[in-house]
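The complex appears here without one of its protein chains, the remainder shown in place.
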Amino acid sequence: MSKKLANFAQKRWISSSHNCFNMYDPRVFREPVSNVQELRKPLDVDDERNFLFLKAMKSDATPVFYRDSVIDKLIRVCTKDGEKETSRKNVLSALETIKRRQYKAWAKANDEEKKSIELDPFVIARKGIKNCHPLMKLQGVTRGGTTYQVPFPIEEPEAEFRAMKMMRDICRVRAKHGETHFRDILATELLAASQNEGSTITAKQELHKTCEANRAYAHYRA
Amino acid sequence: MHRLTHIGARSKSTLADKLRNAVGGADYGKSKQAMVSGSLAAKDENLKLPYSQGEDFRELYVMPKRKLRGQTQLEQATGRAEIKTRSRFDLMDRLAERPPRSEEMDPEKQKWTDIWPAARTFSASVVPLPVRMGSRPNVEKRAPFKKEGNLELVKIPNFLHLTPVAIQQHCEAIKKFCTPFPPELLSDASLTPSVLPISVQYSTYIHQGTNIRDIRSRVITMIVDVASLKLSENALEKLVRLAGKRYNQETGKLTIITDRCHTRKQNQDYAHYLLTVLYHEANKQEAWAELKERSDNLRVEFDGSTTKSKLEDLIEKAKSAGLKTDEKALAEFGEMWKTYRNTEETAEKTREYGRQMKKMLGI
């Protein structure tokens, strides 16, 4: 949890549920090393990790060269029923599809256009998610029996999550009809979002419009 | 009457005087005396009674052989009373009680084997070791319970009767009845199946509780070395077919596990019976065994297989086509093929198959 929100939570009666119990005894366990370069260096003789245990490394924190925090978060957001493997397959297939479409376009283009076409699917996915970041969020505040949708400021991590969630929900609705697959629709959405087009961008803009419309309720932000 | 004479005698004493004086002066009791002596005695002048001449009645004070109540109360009040201690009611029992035997034991003078000659339940007073046993919620806070009155130590089996010294004693005692274990059997493990072809295994079970029985102790595992039965080839094959999964090809051992009877002895007899039956049945030759075909064999043979005939055909044609074929390699291939078909198939075996095939065909 960010410091600001924790501070805010302390002052106001908002739940700031911290993790109260950790199976890893903090006196005995330390974080694992995720960086390959650091892993290859030998440990300092005085380093406490010579005498302590290390926590198990999570499957999406392994130090592979294609590790990307945004893509990992997207995989987590798209996970359904705890089936992270399926989600990972879908998201990586979507990246592959993005790359294939971009490659085809790149192959057809002339030399000038070739420089402007981005082939790296990770870069496109990041840009697409970034373009979908909402600048505000609407939260329901109940006053006197009525719940008003009040615009609130938003932090970066939460904005990223909301962007991913919007995209995921749109793709899920569209993928329900059998023939189309989630991975292809996600690819289309990410590609469109990186060009500031597509349903997710539209949804974000709608959200911004509603926030603008409800700015009168902003004084309920208390 | 007697009383009166005693009184008369006493009244002459100094103590009486003293007491009289202490109580009421010199005149005390005199008029009374006159009264008490009786009218007859006082009036009669002839009588020579001590008190008849107008003497006082000498009172007799009888003192008990104890401190009077007043005195004891005084002493108690002032705190100078003598406190008498009484002896305990169980004093004799306690004197009869002895310290634990373990405290009186001397390792120099006594032998443990004399103290604990046979298996017996744990006795805390006899065992001189500071044993502790017991569980508790917080391991750090409390030591396990001591041995005195510890039921857990009693419940578990102990082997205090099996110290090395005790065992050695036993061995020494029975040594004259034994012959040494053959050293050849110890050094060469391959001799064991021929000398001791049958091994019988069973288990005994101990329980924490009042019930000493366990139903699993009736199970018998009998392992027989089949080579020592010296069966003919046909008889061996028949035994293998009859035994099924009980026969292990690699080790050549027949394992019979019986638990169908109630007692161990019965199961053992049944196992012996099964072995006997198997042996005799294996040696029997039935008429229908003549009808056995190639597909009934336990193992696939190279000779007589379609593969061999096809290969021979192929090699001939390959030679005429001009390839450098190797006919002697066919026998070697046959051996390899037999292992390939009859044992576990692995990638390495398949590669070997490929190599031999190419060599044979000259590719």
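Labels for the chains are A and B, by order of writing; each one numbers its residues from 1.
Simple rule for what comes next: a contact is a pair of C-beta atoms (placed from the backbone, for glycine too) under 8 Å apart; a residue touches a chain by one contact, two chains touch by 3 or more.
Everything that follows uses one rule, which is that contacts and distances are computed from a predicted model.
Novice: UniProt names the one chain left off this complex as which of "DNA-directed RNA polymerase III subunit RPC6", "Protein O-mannosyl-transferase 2", "Small ribosomal subunit protein mS29" or "Cornichon family AMPA receptor auxiliary protein 4"?
Specialist: The chain we cannot see is recorded in UniProt as "Small ribosomal subunit protein mS29".
Novice: Using the touch definition from the top, which of A:V33, A:A61, A:L92 or A:I154 touches the missing chain?
Specialist: A:L92
Novice: Using the document's contact rule, name the residues of chain B that touch the chain not shown here.
Specialist: 305-307, 310-311, 313-314, 317-318, 320-323, 340-341, 345-347, 349-351, 353-354, 357-358, 361, 363
Novice: Touching the absent chain: which residues on chain A qualify?
Specialist: 36, 64-66, 92-93, 95-96, 99-100, 103-104, 106-107, 119-123
As a working rule, only the chains that are shown with their structure count from here on.
Novice: How far is the middle of chain A from the middle of chain B, if each middle is the mean of its Cα atoms, in Å?
Specialist: Here the centre of chain B sits 65 Å away from the centre of chain A.
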